[in-house]
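Only a single protein chain was left out; the remaining protein chains are all shown in position.
Should a chain be cited, it is by its letter among A and B, assigned in written order, with residues numbered from 1 in that chain.
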Amino acid sequence: MNGSPNMSSRPNPILSAPRWLQIGIVVMALLAVAPPIIAALDQAFWLDVFTRMLILAIAAASLNLILGFGGMVSFGHAAFLGIGAYCVGIPAYYDVYGGFLHIGFAVFFSALYALITGAISLRTKGVHFIMITMAFGQMMFFGFVSLEEYGGDDGLIIYERSNFNGLIDLYDDTTFYYVCLISLAVVLFIINRLVNSRFGMVVKGAKSNERRMGALGHPTYRYRLTAYVVSGAICGYAGALLGNFTEFISPEMMDWTRSGELIFMVVLGGTATIFGPVYGVLAFLVIEEVLSSITTYWHLIFGLLLVLVVLFVRGGIAGLLRGWFSRKKGAV
Amino acid sequence: MALMQIRDLNKSFGGVHATAHVNLEVTEGEVHAIIGPNGAGKTTLISQLSGELLPDSGEILFAGRNITKLPMHARSHMGLARSFQITSVFQDMTMLENVALAIQAHQGHSFRFWKPSAKDASLTGPAMEYLAQVGLEDKANSIANAVSHGEHRQLEIAMALATEPKLLLLDEPMAGMGQEESSRMVEILGKLKGSKTMLLIEHDMDAVFALADRISVLVYGAIIATDTPDAIRSNEEVKRAYLGEEAA
Partner (left out) sequence: MDASLVITQLLNGMQLGVLLFLVCAGLTLVFGIMDFINLAHGSFYMIGAYVCGTVTALTDSFLIGVLLGIPLTLAVGYLTELTVIRRLYQRDHLDHVLATFGLILIFDTGVHLIWGAGGMAIPLPGWLDSQIRPAENIVIPTYRVAIILVGLAVAAGLYYVVTKTRIGMLIRAGASNRTMVEALGIDIKKLFTLVFAAGAAIAGLAGMMISPITEASIGMGNEIIIIALVVIIIGGVGSIKGAFIGALIVGLIDTLGRSYLDQFLKLFISAENAETAAPAISAMLVYILMAIVLAVRPQGLFPPKVR
């Protein structure tokens, strides 16, 4: 920040951005340069890990929108990942590989499922809401398990990834990585705008004090349902990416334990923050990789970690970072 | 002109008749206070007026319309605003954001997804004005859970005012306040006298007698007297109801 009298009066946007945004941008930049570094170190395996991380970060960000900002603890969010993935898998089963079609289906059907289940679930709150979303998620799981035609319990293998007519080649791992990274950046930007808009204020207000919102005149149900649908649609998109990535789609993707993992990622990273989901998924996957290489029983340590985090760590990683780097309360 | 009419309102919880055949009229422009010993059913009454509780029987008319079964947010849009006895604000947001949410509720729908509301002058401008009206303009950017109890109560009033109500339902605005804070609150409410109709529930007798045009006394769910402050002060039945509690 030069004091030169010839500089324009607008402050430097990067240097004067709030701390959380600076850190987040740095992390995204690091993620952007990861592929060449990984290639140079000849650790292709890690490209896979990071790609998966990006996809799950999109899913976690969508969950954070309703859980972190909106206080709606959805324990069935993995269902959207599954729906999105099957929207790639089922057309592929019929030799339909159009990428835009896949994405269109993924977003549409996820939004539809969100609309229907959300309309019912959001009439409840607190624990009831948690249990009902869990039950709906499991309903989808069992529904797909019994669809023998599409593999049922055994799952569905896809033999070709989504085809974007030469625009993007999803077979190139690096291209796929950048598709996911750019998608994540766009999603984070959209969510940032959403939560700071009037719409976002209503959703946040409903989390903070639902009763007061009603007394003030806000009909909160319709806004929460909208947030739920948006969240579902974004997660469905992530599901489409996931289906392409794993090339194997199974009902397991929708199991309630997967929803639990998503929630853990969001909480670990710090709820109600923009980059929290990124940190949370990163930490989760790194821990998973490290622990599983130490012992087959790493789930035990994982579970222990989870219990300890819940008991003792408030605010998650984002909170920790905020605390380390600045004393001011974070912007978001 | 009666802005609000409560007709034969009843509400029971199990065996307790919390609201018993209440009849009350609030004239436009007046400050009407409701007093009564603890347990008289004041909060139950106000909850039925604001829409949180449904009465068992009876009617509530507001500006001529029957609002007995109308949901809370609809009553707010009709011009009824409520402040809460136990502070009920948005603790994790700034004072400005709190008031802005109140204003936003009455500016059409909130399906606006793009523009940051913090930069929306049509929200922040009026929000600052209402904060100033209750003397909180210096605290606009303070997080709500970091201010004093008295400032919380002032915020409650600001938020209620920000919805531009015809009738303010004030549930013990002075609750938990010390002498100095109470005087400031009386001053704030005093300035609103005449321009805003108020139905005020209070224990603080100094405030009540300073502000009220009329007082109704609620005992065991029933109104035993409605009259001017002086008349109430000398009413024998009222004195008895308080069993020695000072009524003056």
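We adopt the following convention: a residue touches a chain if its C-beta (ideal position, glycine included) is under 8 Å from a C-beta of that chain, and two chains touch if they have at least 3 such contacts.
Treat the numbers as computed from the prediction; the structure is a model and nothing was measured.
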Looking at the whole complex, which visible chains does the left-out chain touch? A
Among A:Met131, A:Ile287 or A:Leu320, which one is in touch with the chain left out? A:Met131
Sort through A:Pro18, A:Gly98 or A:Gly260 and give me the one touching the missing partner chain. A:Gly260
Among the options A:Trp46, A:Tyr221, A:Phe248 or A:Phe302, which residue touches the chain absent from this view? A:Phe302
Take the complete complex as the reference. Which residues in chain A touch the chain that isn't displayed? 67, 73, 75, 120, 123-124, 126-128, 130-132, 134-136, 138-139, 142-143, 145-149, 256-257, 260, 263-264, 267, 297, 299-300, 302-307, 309-311
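Operating definition for what follows: only the chains that are shown with their structure count from here on.
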Measuring centre to centre with CA averages, how many angstrom lie between chain A and chain B? 43
Show which residues of chain A lie in contact with chain B when the two form their complex. 193-194, 196-202, 204-205, 208-209, 211-219, 223, 226, 329
Quick check: in the complex, which residue numbers of chain B touch chain A? 50-52, 71-73, 76-77, 81-82, 84, 88-93, 97, 100-102, 104-106, 110-118, 120, 123, 143, 159, 163
